[in-house]
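Note that one protein chain is taken out, while the other chains of the complex remain in position.
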Amino acid sequence: MAQTPILTVNRIHTYYGQSHILQGVDLSLNERGMVAVLGRNGVGKTTLIRSLIGFNIPREGRILFKGSDITQLDPARRVEAGLALVPQGRRIFGSLTVEENLLSSARKRAKKTVWDQNGVFTLFPQLRDRRKVRASHLSGGEQQMLAIARALVSNPDLLLLDEPTEGLSPSMVRELIKIFSELEREGQSLLLVEQNLKFALDVAEHVFILSRGTVVYESTALDLSQRPDVQLEHLGVSTGAKELPR
Amino acid sequence: MLYWLTHIVNGLSFGMLLFVIAAGLSLIFGLCRIVNLSHGSFYLLGGYIGFSVARFTGSFPLAVIAAMLSMAALGMLTERYLLRRFRVNPLAQVLLTFGLIFVFGDLAQWIWGGTPVLLEKVPMLSGATNIAGFSYPTYRLLILLIGVVIVLLLWWILARTRLGIFIRAAVDDGEMATGVGIRMNLLMTVTFGFGTLLTGLAGCIGAPFLGVYPGLDIEVLLYAMAVVIVGGLGSLKGAFIGALLVGILDSMAKALWPETGMFSMFALMAIALIAKPTGLFGLPMAPSSQVSVTEEMFLDPAPSSTSGSLSAAKTDWWARPAFAWTCAACLLAAGLVCPIILPTYYVRLFTLALIWSIFAMSLDLILGLGGIVSLGHAVFFGICAYTIGLTALRLTSSLFLQIGSALFVCAFAALVLGWLLLRSRGVYFMMLTIAFSEVFRAIAHSWRSVTGGGDGLAAIPRPAWTTSVETFYYCAFLVCIAVFVFLRFFVKSRIGIALVGIRESEKRMTSLGYNVERVKLLSFVVAGVLGGVAGLLYVYFNGYVSPEYFSVDTSAQAITMIIFGGAGTLIGPIIGAFFVVYVKNILSTVTERWTLILGILFVLMVIAAPSGVVGLWRKEWYKFRKKKSLSSE
Partner (left out) sequence: MVQIQEEEVPVLRITDLSKNYGGLQVLTGIDLEIQHGELHALIGSNGAGKTTLFDIICGFIKPSRGSVQFMGQEVTSLPAFKYAHLGIGRTFQITTLFRTITVLDNLRLSLEALATTRLPFLKSGSFSERNLEPIIGLLDAWGLWKTRNVPVAALPYGVQRQLEIVMALIQKPRLLLLDEPMAGLEAGNRASMTKLIKESSRETTIFFIEHDMNVALQLADRVTVLHQGKRIAQGSSEEVQSNREVQRIYFGF
């Protein structure tokens, strides 16, 4: 635990117009591995991701990435600094081909594992076969792969994932679990925002729970999996309980 | 056969030229989501710079390069230093490009004078070429060739280069584009510069056969807008097909009916609007829900010219009726005695200001109150003026019949135009209003046998009393007060309040049960007719009509008055009208550069004080009231 944090979020407050979504979020991420932020629908998970990538600038608080303050930077500069986003709803560029989507974000960086087109095509063989196809014609699962691949080829130091399992079939979710584990093994840092508790517990090492705009719980994934009471209180579900209470 | 073939080739080459212009317009729209109304001005400047460089160096290619590079630079500077600061407010951006029309246009006239210049062609291109037994002007063929080269080049850039990928990605989803590391600010500046580069190129290669002259900027803008209205904004395919259609149609129609050929342009745009309001291949306008959500959620709306609010005025005026009444009484008294104490010169000036007040108020009804930003309100001014002129010259000497028919024609035109134009909104609507008012100006210009062409209609018979300065002043004064009172009622009527509501949120008003379309159309017609009233007074005041009544200058002056005084108020446009008329008058004795000053004034006001004089005053008052009402609870 003596590592220096790659990302520190210091009491940020983010609004949509007048709507106060993040009400003082504190987070700290260590280098390597995957951290998950869990929370029910509408607690501000996506807003947290949007604040991190810079789509919404927090009104208060600071975001430190690799030791430098990025709170006021625009998204492109944050990507330059080493963040990448797999957004909710995938948001691939539909009128571009698969290959062009990858070219839109490709970026070289001195790292141990460097992702290039070939690399991501090895990770997602389906995409190689469809590299000349317009992205809007891909299936949902393929689009999700493309969104991940698009983020990977920018060779980020920290990969932000916003509900990557949304709308995917169970088999595709299992596939993602494999892929994320592989990325973790290779030393990629990942921040996952998720409401799918089971999936998060499967892939993440450390978890935070967000509720109504603040972090209400933090522990290792293992600890949370043994705390059905916490799961119930903040997430409304539990992996342990067979029957759901009223 | 040969005759028609020549016209088709002419049309094609003109179409290609239009494509080069419209491609830039479309590219800029796709990425920045604004219509660059000064696009024609870049064309004009490109032509002039090409002309100067060619004369100085004697080299045509050098001229082309100079035109391209200088326009690219000017475009990038414009984007970087003027437009970027209003990135969250496309409306202000479009208004700025509108103001630049006058700045660039008048600067060009200042530097290169008012007489047309013709760029010398390279001798080897000036002859004719024989193909399949027919001979064509070589230069026209060259334009065709250049057009094809540019189509291919653009296609290559967009389809095959990394820059093209960035641009297409940004057009798809601008926010996500920044999220994958594309620097949108830089990309927008570059794209804007590239668009104006193409226009500069077109200006230079078009100069040898179209010439370069003041007013060409607006003409070119009209054609470019016609192209994108037909083909759709944001699509190269649309620009290409639209350009060829407009080019050929224009060339044919002008050959068939030299005087009324411009009607074809009107018909073409109208048909396109009825069939598909976003053009054949246009980017879909974002569903209105999405737009409002994006604006509310992600943008901090900067004050726009329409942010002054009449509904706030309501509380203000009600709050201090005594103050308002005192002011009104003073103004009324001053207005009544002024012909008695002031010299004739000022009485005439004030009469003019009163007429402009009516016009500005009428526009403010839809612009300030309804947030329907029309840049072509002059069309009603002109229509009414021409109807008066024509009926007085040819049909009847009855004042009653003249005015009646003029108002009827005006109302009818407003109904048709409103029905057509209100299908679109925002930036697109702004472009359409200019396009349609310019078509009217072009028709007035070319339909010589009816409208008198560029000379207009002179020596319109007027009743004798109109020539008395004082009498006419009182007449204008009365009408102005009548219009003011009428608008006061209108604004406070259910429909006026509904109009304000629509400006704030169309969706909400619909869900409350208001028939939004009808309220907008009705307001548009009322504004049109009142604008016409100003036009008819102006004819009786001046005794002549000219196509310039339809010009963008007329609309721009009214908008300047509104912005100066404060949009969304009634007194604001009047203050603005007196200010602008007075300043124009003073300046005209010192300098001929009124248009330049108008343009600069316009741009500065959009930048600095979009809520106008009344807006500033009200802001303080509003703050004061808010404090009071909160503390009294």
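The first chain written gets the first letter, and so on, giving A and B; residue counts start at 1 in each chain.
Following the convention adopted for this analysis, contacts are C-beta pairs under 8 Å (C-beta built on N, C-alpha and C of every residue); 3 or more make two chains touch, one makes a residue touch a chain.
In this text, all values refer to a predicted model and were calculated from it rather than measured experimentally.
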| item | value |
| --- | --- |
| Visible contact partners (per top-of-document touch definition) of the missing chain | A, B |
| Absent-chain contact - pick from A:E166, A:E205 or A:E218 | A:E166 |
| From B:V469, B:L522, B:V583 or B:I597, residue that would touch the chain that is not displayed | B:L522 |
| Hidden partner chain, touching residue among A:I21, A:L73, A:V86 or A:L210 | A:I21 |
| Chain not shown, touching residues in chain B | 289, 292-293, 296-297, 309, 311-312, 314-315, 489-490, 492-498, 500-501, 504-505, 507-516, 522, 526, 622, 626, 629-630, 633 |
| Residues in chain A touching the chain absent from view | 16-21, 23, 40-43, 46, 88-89, 136, 163, 165-167, 170, 173, 195-199, 212-213, 236-237, 239, 243-244, 246 |
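Going forward, only the chains that are shown with their structure count from here on.
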| item | value |
| --- | --- |
| List of chain A residues in touch with chain B within their complex | 16-17, 53-56, 74-76, 79-80, 84-85, 87, 91, 93-96, 100-101, 103-105, 107, 150-151, 154 |
| Chain A-touching residues of chain B, taken from the complex the two chains share | 162, 165-166, 168-169, 171-173, 175-185, 296-298 |
